[in-house]
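All protein chains of the complex are present and in place, except for one that has been dropped.
Chains here go by letter, A and B, matching the order in which they are written, and residues are numbered from 1 within each.
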Amino acid sequence: MTAVHDEVLSFDEAMEKYDPALGFEVHVELNTRTKMFSSAPNGFGDTPNTNITPVDLGLPGVLPVVNRVAVESSIKIGLALGCKIAERSHFARKNYFYPDTPKNFQTSQYDEPIAYDGAIDIELADGTVFTVEIERAHMEEDAGKLTHMGGATGRIQGAEFSLVDYNRAGVPLVEIVTKPILGAGRRAPELAKAYVAAIREIVKNLGVSDARMERGNVRCDANVSLMPKGSTTLGTRTETKNVNSLRSVEHAVTYEIQRHAAVLDSGAAIVQETRHWHEDTRSTTAGRPKSDADDYRYFPEPDLVPVVTNDAWIEKLRSELPEPPAERRKRLQADWGYSDAEFRDVVNAGVMSSVEDTVAAGVSPAVARKWWMGEISRRAKIADVEPAELGVTPELIVELNALIETGKINDKLSREVLDGVLAGEGTPAEVVEARGLAVVSDDGPLLEAIDGALAAQPDVAEKIRGGKVQAVGAIVGGVMKATRGQADAGRVRELILQRLGVEG
Amino acid sequence: MAEINREDVAHLARLAHIDMSSEELDRMAGELAVIVDSIKSVSEVAGDDVPATSHPIPLSNVYRDDVVGETLSNEEALAGAPDNADGRFKVPAILDGE
Partner (left out) sequence: MSEIIRLSAAALAQKLQSREVSAVDATQAHLDRIAAVDGSINAFLHVNTEEALLVAAEVDKARADGDTLHPLAGVPIAVKDLIVTKGQPTTAGSKILEGWHSPYDATVIRRLREARMPILGKTNLDEFAMGSSTEHSAYGPTRNPWDLDRIPGGSGGGSAAAVAAFEAPLALGTDTGGSIRQPGAVTGTVGVKPTYGGVSRYGAIAMASSLDQIGPVSRTVLDAALLHEVIGGHDPHDSTSLTDPVGALVEAARRGEVKGLRVGVIKELSGEGYQTGVLNRFAESLELLRGAGAEIVEVSCPNFKYALGAYYLIMPSEASSNLAKYDGVRFGLRVVPEGAPTIERVMGATRAAGFGDEVKRRIILGTYALSAGYYDAYYGSAQKVRTLIQRDFNAAFTQADVLISPTAPTTAFRLGEKLDDPLAMYLNDVATIPANMAGIPGLSLPNGLADEDNLPVGIQLLAPARQDARLYRVGAVLESLLEDKWGGPLLAQAPEIAGVK
């Protein structure tokens, strides 16, 4: 790509003169076992052209049959977005020729989507809430994957030929389309990122998508237009495609705002077109302008019959919905009594669900937080994995905590016990036994060790006797060393003071 | 109702991805004009109160369970392909070289 950068205005200057309007089309790949219209496995990255049936190749004579789970997943997405669910919706054919589209039409809902008229609240980092209105969510099928060969860059430009893999063709998609989002002002890029993050979280929470943007499970097309300050007429928009990470969404919206502002400032008009986002150069390039080739000749898909919903079906699906992420967070923070800062840390560390499970397994929220934010997060960082991936179960934490609370072990020993358990040496109790880690709780051996320590440091003993109780720490340290850490430090302190006849 | 002319046919042939020679366009435009003329009365028959019928026998909610079925092997998939490479269908460049 010859990187001819378009003129851009600084973001601040753009914001002085213009108000941005945003719009998003987010495609969510559903994680059904099979495809939208065929019984081929819905698999990514397998051997090319093996997850296909005659239907997915569009062979002569084939017919589509709708996947029930895909429909139900779509309805769940609609419900989670606060949408109305259409009593009757149907599929249409969108006709256009492209080698990744096996039938040279895409089967997609068009004038009657499954879900429409919704809204979700998007919370920004400082707690500001924007309501984003959802125009529609509709079902459609994904296209195959093209690999461009023979060019220098692997890009479509300059390629000599392309190879097509239809494994992805027919994978179920739900496209979520917003109404124009106005009033975000200079927070538009931040809102854009937060919106896509919210959609990703919602579909992941519903369990209907793997929601991994790096795998293309969630893909975003971002529409941007500007209106001069004070105007209420929407400007000409561009649609930026291929914005497939949260960071890219933020950057792409920022860039397009700056580019639009420069074009408008120069007195020129924005061309309604698709733009392609390039993460490497953090810029967009012009795609194909809208033309008469965009006459998609939609008509109702005659090979499929309408999707007709009823209250019973919808209510059954509604009853299967998990708690919405935002509500869940609110509830958990209140239940646990965490401060805003404590809760945010737990969320940012990605251990909220782990804490929740651990509390449910029977420890206090404070103990659960201590483990997940402390020892487990530390180990995760060293291993460079997510805390939840370490293999520490809520039950394990409950057992370790019980050993501490009953005085069998102390905090320091518990880390060794955890080592043992993770190394496959058995249950915490078995590891304590096998490694001989139990706290020495019999006063006899302790008194022996105390006497030894006092004898070794007669000056310190003298200071304590003289009333300098804070000096006891040095004797405690000596005892702990002598018992290889297996003593209860509190009990040791008590016994020392008793021995010396000093009030604690 | 608009008549169909040579330019219309040329545009439609592009949309439909069928190359047509000049003579073909002329002939097709003539034939289609006659056909369109004979069927255009259809647009004047039914009023707004008449619903459209897209399926002759109305059915709804026909679904498949989400169960994996038999698939084609890579060899079967490519058996009819005009050209292939690396287990995939090979097509000429999508964009013009220039």
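By definition in this document, contacts are C-beta pairs under 8 Å (C-beta built on N, C-alpha and C of every residue); 3 or more make two chains touch, one makes a residue touch a chain.
Just so you know, these numbers come straight off a predicted model, no measurement behind them.
Within the entire complex, contacts from the absent chain reach the displayed chains A, B.
Considering the whole complex, the residue from A:G43, A:G82, A:P99 or A:G485 that touches the absent chain is A:P99. Subunit B meets the missing chain through residues 1-2, 4, 8-9, 12-13, 15-20, 28, 31-32, 34-36, 38-46, 50-57, 59, 62, 64, 72, 76-77, 79-83, 89, 91-97.
Contact between subunit A and the absent chain runs through residues 54, 57-66, 93, 95, 97, 99, 102-105, 162, 164, 295, 297-299, 302-305.
Definition applied: only the chains that are shown with their structure count from here on.
Mean C-alpha positions place subunit A and subunit B at a centre distance of 41 Å. Interface residues of subunit B facing subunit A in the complex, by the touch rule stated above, are 11, 14-15, 17, 54-55, 58-74, 77-78, 80, 85-95, 97. Of all residues in subunit A, only 32-34, 38-41, 47-54, 57, 59, 65-71, 88, 97, 99, 146-148, 156-166, 292-293, 295, 297, 300, 302, 304-308 touch subunit B in the complex they form.
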